[in-house]
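A protein chain is absent from this complex, but the other protein chains hold their places.
Now for chain A:
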Amino acid sequence: MICDHLSRLLALHVIFCAMGKASIDQGARNHGKKVSILLREEPENPKCFAQSRKDFTCFWEEDEELSGSLDQYSFTYTYQNENSSRCPLKMLPAAGGKRLFFCHLNQTQMFVQTDIEVHREGRLIHNRSLLIELVFILDPPANVTVSRTAQPLQLNLSWVPPALKYMDDSMIYEVIYTTVGSNVGQVEVVAASSELILRGLQPGQMYKMRVRVKLDGISYNGYWSAWSDPVFMETVPAELDLLIMSLTLIISFILVVLSLTMLLSHRRFVVKKVWPTIPTPDSKFKGLFSVYGGDFQEWLGQTNRGIRLTPAFFYSEECPSPLEVLSELSPRPSLPFPPLPPKAFRALPSVRKEDDDVKTEPEDRELMDRGDPVLSEQRTATPHNLWLIDRIRALNQSQVPCSQSYLLESQDTYVTLSGKNQNIDELDDVLEETLPLEVLFASRKTASYESHSDLGSVPQSSNSSRLSSQSSFEYPNHAWMTKGPGYTYMAVADSGISMDYSTMSRVEDFGKAVIYSNDYKNEIPAFRSPFLPSHHHIDDDG
């Protein structure tokens, strides 16, 4: 019997000791948190805080190496209109090689000015004046609990305020709640109340909530306490409302039907906007795609006759540029530059004499493969050709005769130039379209010319003189035909280099270049000026 009582007493003693130890440990932890908060929040020294109506603590921090012994320091405090009092100090080690000096009072006076001084060996090191009721730091709210309410997206959070008489209605609380895993939290502040309903929460989410307390600053003031231990609660998942779901489906169905109706009624417009028709030039070029499959060269070859027969192209006041196909001949070994073949010279008088026969076409590409294109041309002369011949005669009479003509290497590029004084803008434009093989030069007094071995249309200028040229590059295997007295011939190297001509330099070039005379002699005159086709470049700047 006695043993039972003793055992019970012993068990109770152990329990109370454990509880006391736990409370002491909890108190120590809270105290440590407050010191940390003050070290962070309060810049002045000493740092003082009140925990209750009677508890008051001041402390300061010093480096261990610079601090002295405890007896070197003195802490005094003086209430208004009263004598000063001394506070016994304690020293505790801190992290980072620091020391903390504490002054703790169990009896305080509030609502009165208090002066605090710290001396070290008679020398004032810290001085401060404060009111104790304005430096409260409380313990965090205890017994924080959370529960669900009747509303699905609300939670009821409640806590127990610190047990401080006369100060319950002066406390304000800050609640922070966030979903688990999120770093962004929402804050709510509530005054003089120990519970809060959290609204507008997300369904089916786990929430984490914490609370801290502070005095409101009217009669009492201080620092925010440490956060309470977190509590967790999951909100109710969202419930499917059949009515809302059905209405949503019906509205969606109606919208889809309306959209389809709109699309079907305006499908043409939509198709036109989404897939616009790509314009094709087929209408402008009859038969280009349907007959020739897009082969522009073949189409052009077939349509050249039609264009050739169009009077508007040629029956104009301005003289067209006559084109003669010149055959390429092999050079004589005795001459540095072999003369032209006799056929070429024989062709010239025939061209001159037969007015009605020969009619050279500027775009005469089809004569490339013929051995005697001029004679062939004579056989197939048309009225249009006769007109051209007349023009050639007129030109020959007014032009400086060519000095000589030469037979050049088959691999050389021959450029024939004919000079005319006329405005040929329109004709140039037309001819450019229909004469892909002829390079038309517009000679200007100050203009520059370009000659390309790969012929293309060249920008023309509507000025006085005009030069037409043709390159033998397109006739690698055929004779190069002289054009007559109206032409100056110049052989240039086919190096693929574009050359610029100017009027002034043109004169020089004429002096330098090979000039084919139009003497209609059977003999091919000797080459007058040295000319090396492979090295000669006429490069003039305009």
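Going forward, a residue touches a chain if its C-beta (ideal position, glycine included) is under 8 Å from a C-beta of that chain, and two chains touch if they have at least 3 such contacts; residues count from 1.
One rule holds for everything that comes next: contacts and distances are computed from a predicted model.
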(message) Can you match the unshown chain of the complex to its UniProt protein name from these: "JmjC domain-containing protein", "Sodium/potassium-transporting ATPase subunit beta", "Erythropoietin" or "Vacuolar protein sorting-associated protein 29"?
(response) "Erythropoietin"
(request) Can you work out which residue in A:Glu121, A:Asp169, A:Asp229 or A:Glu298 touches the chain that's missing from view? (result) A:Asp169
(request) Quick one: say which of A:Leu70, A:Val112 or A:Met206 touches the chain that got left out. (result) A:Val112
(request) Decide which residue listed in A:Arg8, A:Lys54 or A:Arg86 touches the omitted chain of the complex. (result) A:Lys54
(message) Please output the residues of chain A touching the missing chain, sorted low to high.
(response) 53-54, 79-81, 107-113, 131, 133, 165-166, 169, 218-219
